[in-house]
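The other protein chains are all here in position, but one chain of the complex has been omitted.
Labels for the chains are A, B, C and D, by order of writing; each one numbers its residues from 1.
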Amino acid sequence: MSISVLDALQPAKKPALIVLVLVFGLFVGAWVHGKYFSDRSPIQPIDFSHRIHVTDNEIPCQHCHIYAERTPVAGVPSVSKCMGCHNSVPSVRESPEILKLATYWENREPIPWIKVYDLPDYVHFTHKRHIKAGLACQECHGPVETMDRITRVATMKMPWCVDCHTEREVEHGRDCWTCHK
Amino acid sequence: MAILGSFAFEEDFLDAARKLKSSGFDKLSLLSPLPLEEAQELMGLEKSPVRHFSLAGAIFGAIAGFAMAVATSLVFILPTGGRAIITIPPFLIITYEMTILFGVLFTLLGFHFVSGLPAWRDRPYLISAGIDRFVVIVEGAAADQVARAEAIIRDAGADEVRHVEEDQ
Amino acid sequence: MFDHGQPSYAEVNKDILSTMLETGPKYWMLLGMTMSVAGICFFMPWIYQLFVGVGAAGMNHNAVWGSYLSNFIFWIGLSHSGTLLSAVLHITNSPWRKSIYRSAEAMTLFSLMTAALFVMVHVGRVWFVHWSFPIPNEMGLWPNFRSPLMFDVMAITTYLTASSIFIYMGSVPDFAAVRDASTGLRRRLYTIFSFGWRGTAREWHTLGWAYTFFAVFVIPLAVSVHSIVSWDFALSAVPGFHHTIFAPYFVCGAIYSGTAGIVTVMYCLRKFLGFERYIGQVHLDSLGKLLITLSLIWSYINILELFTTWFGGTSYELEALSFRLTGFYAPLYWEMLIFCAFVPLLMLFKKIRLSWNKMLLISVLINIGMLTERFIIVATSQPRKFLPGAFGFYVPSWIEISISVGSFAIFVTLFLIFIKWVPAISIYEVKETLKPLRRNV
Amino acid sequence: MSTFVEKLRQYSKPGYYDEFDYHWTMTIDLDRCTGCEACVVACQAENNLPIVGEERFAQSREIKWIRIERYWEGEYPNIKMGFIPMLCQHCDDAPCETACPVYATYHNQDGLNTQIYNRCIGTRTCAVYCPYEVRYFNWFTYTWDEPLEQQLNPDVSVREKGVMEKCTFCIQRIRIAKDNAKDDDRRRVRDGEVVPACVQSCPTEAMLFGNSKDPEAKVSKMMKNTRGYTVLKDLNTTPSIVYLKKVHA
Partner (left out) sequence: MSKISRRDLLQYIGAGGIGVAGGVLYGEGVQRKVELLIPQVIPPEDYSPGVATWYNTVCNQCSAGCGISVRIREGKAKKIEGNPVHPVSRGRLCARGQAGLNVLYNPDRIRTPLQRADRGSENTAEISWDDALTTIGSRIGRLKIEGNAGRIRLLTGRTRGHLDELFAQFMNLLGSEHYQQYDFTYPSALAAANKTSFGTDVLPYYDIENADFLLSFGADYLGTWLSPVHYSRAYGNLRQGRQGQRGKTVQVEPRMSLSGAAADEWIAARPGTEGLLALGIAHVLVSSGSYTGNDRDEWSSALQAYSPSMVSAETEVSEDTIVRIAEEFGASTASLAIAGGATAAGTNAVASIVAVNALNHLAGNLGKPGGVILNSAQTFPAAAGSSPAGLQGALDLVAAMQAGDVEVLLVHDTNPVFSLPDNVGFRQAMENVPLIIALSSFHDETTVMADFILPTNTYLESWGDDVPDPGVGFPVTSLSQPVVAPLYDTLPVGDIILSLARQIGGELPIHMPWASMEEFIKDRWREEFDERMSEGQDQNFEAFWQAVLEAGVWGQPGAAAGGQPESSSSPTIAAIADPVSKFAGDETDYPFVLHPYLTATFLDGRGANLPWLQELPDPMTSVVYGSWAELNPVTADELGIEEGDVLEIESPAGSIRVPAFIFPAIRPGVVAVPIGQGHTSYGRYASDRGVNPIHIVATLMDKQSGDLAWAATRVKITNTGERLRIVKTDGVTRTLGRQILGPGNDHG
C-alpha cells in the first residue's frame, strides 16, 4: 500500500492538456481576429486615400476637416467640398472611385463613411481644445498621410488618454469631469 | 525497504516506536488515525515552524495592505468627503483585513512547506491507519537491520507487519 | 457525551462515511427540489432583473437599499456561527465542539456565498462589479479604500478565503479517510484533496499548529467582518443607522442568529443523516445556554439603542424611532422582539433546552426574528431621514420576496452537495473524544 | 525625494485637494422663491432627465435633480407655506463621496461633487448617505417616446439602468464657459458666465450662481447676507448652497 498525489493526477494529464490547448487557441484566435479581421481598418464606401491627398498633393488636414479647430468635432468634408476640388481636377475625373463620388453628388446623397475612431457616448472629447493646445493630428491618429486606407492606431481607451494628460501635465486633465459628464 | 507495523492499541504502538527510536532507527513514521501528543513528542516535535510563516504573513499583509491603500489612492488624486487622500483610520481597516488574509495564506503555505504535503512521491501506507490502527513505518533501514526492526515491532505486539519496496 | 454508548473507531469511520458514500433516491429528490427552487425563485427573477434593471425590486428613491441588503446582512450574520464559534471553541478546547463544527463551518461558507450573491443582486450594474476589487483594470483607476463598502469587499473576501481554508484544512485527514474507503475516480480525487495525507506524527503536528493559527486569525476576522458590515450603516449619518453601538450590535446579532442556525442544522443532521450517536444532548444543552446568553446581550443592546436614541432626543432619531415602533412596520418590530428577546427565555428551562423539537422551533423563530431585524433596520430608517418632504415608503416587490426565498434554497442546495463531498462530522476529532482503547481494560 | 515627502504630507491633510481658482457656489433666496418649479423643468430639459411615467412615479422612482420641497407652518387660517428648492448641495465634506467604493463620486478641484455615470456600479450607498436625498438612481433604462429623444442634450450623457445620477451644477455649461475662457486667453471665467439651467430659468431671480473664491462675484456678496444659512448645518457637511431665509413680515 502506498499513496502518491502524482499517481492520482496522472489520468488528468490529458484533459488538462486539451484545456490548455483550447485556452491557447482562444488567445491565438483573439489575436488573429484583432490583427486581420478587426474594425481597425474598415473598407470605406469610397476607396479614399489620405496618402494621395496629404502626401502627394500636400493638402493640410484642416483644409477638409474644417471644424476641428473650432468645434468638438473634426468633421468629414461635405460632398460638395469633395466635388469642389474634383470638378477642377480633370486628370482623375474618370477614375472609378471619383465616379462613385460623382454619383453621390448627383443623387445629393451623403457618403456613408464608416467611423474608425469612435468613442463611447459617455466620453465628451473635443478636437478644438487639442488642436489649440498645439497637438498635431498625427499624435492621436498616427501617420495618416501614409495611409491609403485609414487604420486606427490608438486604443482610445482611458489610460491612453490619461497617460498623455499626465505626461503633458494638463491642468486638471485627470479630473473625470474633463471628459465624462 | 520500509517496514510497516500495525498496532491495535496506542500504548503498544508508542512502545514499539520508543524502542525503535532507541535502537537507532531514525527514519520513523508514526501513523495514527488521530493526533497523538506522545507520538509527536517522541518524534521530537515541539514548536512548529509554521508559526514563523504566520508571523511573516501577517507582517507582509499589514505592510502590503497599507501600502496598497496608500499607493492606489495616489494613482488618481480623488478627494472624497473632505478627508485626506491618505487617511489613516480607514486604511487601518484595510491593513487589518490584509494582515489576516496574508496571515492565513502564509500559514497555509507554511503547513504545506513544513508537512511536506502534497506528497508527490509514493509513500508506504496502510489503509487501516486511517481507521483504527496505529502504524509504525521504518524507512531507510539497511538490509541487515530489517530483521531487527521487525523483531522490535513484533515484540511490541503488532498484529501485522509488512515490507514495502521504496522507490528511490 | 454519547447518548447511545461509545462507538469504536471503525464504527465512527463507517457511520460518518456511509452518509457520504451511500446515496438514496430521497437525497436526489431533495437536491433536485432545492435546485429547482433556487433556479426558479432566485436565478430566474434575478436574470429578469438584470434585463430590466433593479427597478424590478420594490426599492425607490426614499429607500434605495432594500431587502437585498437586509438579506445580505442576515446571511453574513448566519455565517458568524460557524467559523467563529468553531475557532473560539477550538482555542478554548471545548470537547463538545468536535462533532458539530464541520457543518457549522460549512454553514459559514455557504451563507457567505449566499450573502455575496446578494451583493451581486443588489448592485445596479453587476457586470462592472469587478471595479470594486483591488485589481488593475483598463481604466487604471483603483477602488476607493476610504469607502466602508471597500472595507466590506476586503473583509468578506478575506473571510471567505480564510473560512474556506479553515474548513478545508480541518477536513484533510477526513479526505484521507474518504480516499481510503473508496476506489476509482473518487479515490483519485480524494488523494488529491487530501494531499496524500497519511496521518504521521509530523503531519498531525503541523496541522495542529496551522489549525490553531487559522483559528487565531479567524476570530478577530469574524468580529471585524460583521463590525464592518455594521459600519456600512453606522458610518452614514442616517437616523437609525448612526449608532456607535452598531458594531457590537451586529456582531452579537450575527453570532446569535448563527448559533440558532447551528441548532437548526444540527437537528437536520441528526434527523436526516442519523448522527444521533454523535450529536447529543450535551450539544443541545451547551448551545441552549449560549443562545440564552446571546439573547440577553442582544436584548440589552436593543434596550441601549432605544435608550440612547431617546436620551439623545434629536428630532431625526426620534422620528426614525417612532416610525420603527409605531409606524407601518411596527408589527414586524414587535414580532422581532418577541422572537428574539422573549421566546429564547424559554430555554432557561432545562426541559425545553433538552428537547430537540422545541429547540428547533426556538432556533427557527430566532432566525426569523433576526431576518426581520435586518429588514427593519434597512426599511424603517432610510425612508425617515432628514428632510420630511422626502419621507417615503418601501415595500418589497414579489421579485425580492422570491429571491429571498430562493436564497434559502441555494443555501440548502450547497449544504446538500457539501454533505456528499465532505464528511459532515469530523471523523478524527470524534475519535479524539472517545476514550482511548487499552489492551487490558 | 523631498517633493515626494512634501506631497505625502499634503495628501495627509484633511480636506486637501488640488484646488483651482473656483469654488462654485449657489445662493437661493427663499424670500424670492415662489415655488413655481420652472427650475425643475429647466433641469429636466438640460440634463436629459427621463420621463418616467405615472406608474413609476407612484413608486417614487422619479428623477428630478432639483425638486421643490414644501413645508406648511401653522394652521388655517394663519397658515404659511415655505418652499425650498432641494438639489445636490455639493458639500465640501460630502458624506456620499466616501461611500463610493469605486470613486464614481468624488470632489473635484472646482469644489464640485462629481458623479461619473460610466464608473458607477450602482451600490446606491451614496444615496443612503446623502442627508438631502438628492441622488437619484436609474432603476430602469429609461426611453423616450419617439421623437422626444431628439430633444436630448448631446453635451450630457444619457444614463443607463443601474447608475446613480444627480445635479452636476450643469458641468457641461461650466466646461463650455471654461472652454470659451481659454479661447480668449482668460484664466478665469467671468462672473455670470456660468449659469446652470435652473438659475437661468428662475423667474424671480431667487438663485444665483458663481465662484465664491472671487470676492467680487455676486454670489460671494450674497453669501454674506445675514439671512444666509445652510440646510442641516448640524450634520457638518459644509454645503456649497447657501439659502437665504424667507423674511416673515
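One rule holds for everything that comes next: a residue touches a chain if its C-beta (ideal position, glycine included) is under 8 Å from a C-beta of that chain, and two chains touch if they have at least 3 such contacts.
This one's a predicted model, so the numbers in the text were calculated from it and none came from an experiment.
Q: Under the definition given at the start, what are the shown partners of the omitted chain?
A: Touch partners of the hidden chain, whole complex considered, are A, C, D.
Q: Specify the residue from the set A:Val79, A:Cys137 or A:Cys179 that touches the hidden chain.
A: Missing-chain contact among the listed residues: A:Val79.
Q: In the complete complex, the non-displayed chain touches which residues of subunit A?
A: With respect to the unshown chain, the touching residues of subunit A are 14, 17-19, 21-34, 37-39, 42, 67, 70-73, 75-80, 104-105, 108-115, 118, 126.
Q: Across the whole complex, list the residues on subunit C that are touched by the chain not included here.
A: Counting only subunit C, the missing chain is touched by 62, 315-316, 319, 383, 386-392.
Q: List the residues of subunit D that touch the chain left out of this view.
A: 29-32, 34-38, 40-42, 44-46, 51-52, 54, 57-58, 60, 62, 64, 67-77, 79-84, 145-148, 150-154, 197, 200-206, 227, 229, 231-234, 243, 245-249
Just so we're on the same page, only the chains that are shown with their structure count from here on.
Q: Taking each chain's centre as the mean of its CA atoms, how far is subunit A from subunit D in angstrom?
A: A distance of 37 Å separates the two centres.
Q: Quick one: report the Å distance separating subunit A from subunit C, using the average Cα coordinate of each chain.
A: From the centre of subunit A to the centre of subunit C is 52 Å.
Q: So, what's the distance in Å between the C-alpha centres of subunit D and subunit B?
A: Taking the mean C-alpha position of each chain, the two centres sit 61 Å apart.
Q: Which subunit B residues reach two or more other chains?
A: Residues 73, 76-78, 80-81, 83, 87, 118-120, 123, 125, 127 of subunit B touch two or more partner chains.
Q: Where in subunit C do residues touch at least two different other chains?
A: Each of 139-141, 143-144, 146-148, 150, 179, 192, 195-196, 198 in subunit C touches at least two other chains.
Q: Graph shape for the chains shown, where an edge means the two chains touch. Line, ring, star, complete, or other?
A: Basically all the chains touch each other, so complete.
Q: Considering the complex alone, what residue numbers of subunit D touch subunit A?
A: Residue list for subunit D touching subunit A: 18, 20, 103, 106, 108-109, 112, 114, 116-119, 155-158, 168, 171-172, 175, 179, 182-183.
Q: Touching residues of subunit B toward subunit A in the complex: what are they?
A: For subunit B paired with subunit A, touching residues are 76-78, 118-127, 162, 164.
Q: If you look only at subunit D, which of its residues touch subunit B in the complex?
A: 8, 11-18, 92-98, 100, 103, 105-107, 238
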